[in-house]
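Okay, so here's the structure we're looking at.
The complex appears here without one of its protein chains, the remainder shown in place.
By written order: A and B. Residues from 1 in each chain.
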Amino acid sequence: MKRKIIDCEKCVGCKNCELACMVVHSPDENLHQAYREGGMAAVRARCKIELTSGGRLFPEHCRHCREAQCLQACMSGALSRNEQDFVVCDAETCVGCFMCVMSCPFGAARPATAGDRVMVKCDGCSDRTFPACVETCPTACLTLGEEAGQDDGVVYVNPPQPREACG
Amino acid sequence: MRHLIIGNSAAGTAAAEAIRANQPHAEITILTRDATFYSRCQLHLVAGGVRPAAKTSFVPEDWAQRHGVEVRLGWDVVAIDPLRKEVSCRNGDSLPYDRLLLATGAGSLTPPIEGVRGSGVFGLRNLEDAQGILQRVGKSRHVVIIGAGLVGCELAETLAAGGHPSVSMVEMAPHPLPLQLEMTIGARLRDVMSDHGMAMFCRDSVAAVERDRAGQPRAVVLKSGRALPADLVVCAAGVRANTDLFAGLGTIGRRGIVVDAGGRTSVPDIFAAGDVTESCDSTMGRVMPSAIWPAARRQGRVAGLNMSGGSTTLEAHTGLKTSAVLCGTPLVSLGPVFEPDPAWRKELCEHTDSRNRLCSKVCYTDSNGVLKAAILWGDISQAGLYAAAIIQQLPLGDLAFGSVPDYLLRAV
Partner (left out) sequence: MPHCKSADTCLSHYLESRTDINTAFDRFAEQQVKCGFAQLGVCCRLCSNGPCRITPDSPKGVCGATADGIVARNFLRMVTAGAGCYLHVCEATARRLKAIGEGISPVPIRSKQSLDQLAAMLGIEANTTEEKARLVADGVLADLYKPRHEKMELVQFLVPQERLDTWNRLGIFPGGAKAEVFDALVKTSTNLNTDPIDQLLHCLNLGISTGLYGLTMTNLMNDVIMGEPEIRIAATGFSVADPDYVNIAVSGHSHSVFAGLIAYLETAAGQDVGRAAGAKGVRIVGMTCVGQDMQLRAGASGTEIFSGQAGNNFTQEALLATGAVDMVISEFNCTLSGIEPIAEAKQIKLVCLDDVAKLTSSELLADIPGQERELAQKLTRMAADQYRQRRAPGSEKIRIDLPRHGHQDVVTGVSEKSLVQFLGGSLQPLVDLVAGGRIKGVAAVLGCSNLAEGGHDVMTVNLTRELIQRDILVLSAGCTTGGLANCGFCSPAAKDWAGPGLKGVCEALGIPPVLNFGPCLSIGRIEMVAKALAETMGVSLPQLPVVISAPQWLEEQALADGCFGLALGLTLHLAQAPPVTGSPLITKVLTEDLPNLTGGRLFIEADPVKTAELMEGIIRDKLQALGVAA
């Protein structure tokens, strides 16, 4: 299976990945509709570029972990692993208890910021041939490829280092 | 191999899934008193009429078929014979087992209060409780909820949000969610709940439930002397592990069946998982109940793996993790915030974000800067990072809103 490869050194923080993610998860899947009144808040991006305490950019994407803690924590049955091996959320079933949010050690499960009280997370763009974030990344920070050695659905390359003081 | 699981909630189903993953051909049978699969975390929604009982199943309809599990609904196990390795049921049938899992959960604790037993007073632990409340609540004029823990608060909020005109809560502690919140956030929640129409009686407790001539509740009398009119009373003042089946067979602690990190009881081939057990909490370093869904699922999974030939231990186990949304505000509590070590440093970090939402974080750290406990109010997006830092005994760095903790970078 092709996995998302994230080369942190190539991230320039343009947030195109976030924007694309918001757009494909918006009702019309259309950029110019996505930001219209009320639209933007409801379709929170599933990925996020974070700034490390060392001042580096860190694209935070769901790993679709082998042992997904969010999946274990779900009490409504909304979260499941689909045929493409992505952990996905059924918004109709989700009751917004947010136990997944407090259980994901990466912060990749998050509450929706508006609209129904549900969690949102990366669905791997299961119904698209190419994840939207990868498609719109202008610097090839996000690519798809075969990368051995890691069990999860996402591979990080050149990740920022933690600060010495804490290590 | 024949696996018998008593209980079809979080731990029971997780165990069945784990066994099936290990042993494609083993026989797995679930015996349960319940008539359906339902999520206990959603009972307040059923009681408040927000969600029909039928929609509270946490497994897909074809779950049993997909995992090859025989599910016997409505089967009430009354005894276990560990020597003959069989269980007997109320209907007279006996079933043999090679491995047995007790995932019988916990039931409401009925406090020793005068007049508490009888019509019109409910616990909220089973679907029947929720349906009983739902039937009555429409006609009820005054609801009193005893205990402002998570169950009580969620029910109160659901009823108040649904338009019930009189919902009162009685809580011994100074604020609601005493196990999950400290004074500052607790007092804020109390005020917010009051603002949302719930009458909050904190630092008080119920002395008696008064009943009318027909034997129906009429009022609740508090220790302070105040009397609250009440025609529907819900006891949400704690739970008791359903250990009766195990009594006389093996070791039961103060709070539940004693198990090792692999889910084994003191009796060979009998395992236990979920709310029926007591276990050592990683964040406290001592035995605590772990009455939360994710913990039960993880325990069930470990027990299931070990029942089917695996050798797994449950690491970093805690039940001191709570998430809730009350009166529109999401909040998460992590670790022993109700009993912080006096040597820990407490820090309150607050701001109002662009959605005009007050966001607070209360963090407790030890002298090495390791995060020990935390409360998040308003913005809980990073709750998982905080929880992981507590479990893995890591410092959180500068607690900045929106920044990446160093431990996460190490985990990449």
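FYI, a contact is a pair of C-beta atoms (placed from the backbone, for glycine too) under 8 Å apart; a residue touches a chain by one contact, two chains touch by 3 or more.
Nothing here was measured: the structure is a model prediction, and the numbers come from that model.
**Student:** Just one of A:I49, A:V87, A:C100 or A:V155 touches the chain that is missing; which is it?
**Tutor:** In the full complex, the listed residue that touches the missing chain is A:I49.
**Student:** Looking at B:M172, B:A208, B:M284 or B:C349, which residue reaches the missing chain?
**Tutor:** Counting the whole complex, the residue in contact with the absent chain is B:C349.
**Student:** Counting contacts across the full complex, list the positions on chain B that touch the omitted chain.
**Tutor:** 349-354, 356, 358-360, 398-402
**Student:** List the residues of chain A that touch the chain left out of this view.
**Tutor:** 12-15, 49-51, 57, 138-140
As a working rule, only the chains that are shown with their structure count from here on.
**Student:** Under the touch definition given earlier, write down the residues of chain B that touch chain A in their complex.
**Tutor:** Residues 10, 14, 39-42, 45, 51, 56-60, 292-294, 297-298, 301, 321-325, 330, 332, 334, 355, 380-388, 395, 397-398, 400, 402-412 of chain B touch chain A in their complex.
**Student:** In the complex, go through chain A and note every residue touching chain B.
**Tutor:** Going by the criterion above, the answer is residues 41, 50-53, 58, 60, 69, 72-77, 80, 95-99, 101-111, 113, 117, 156, 159-163, 166-167.
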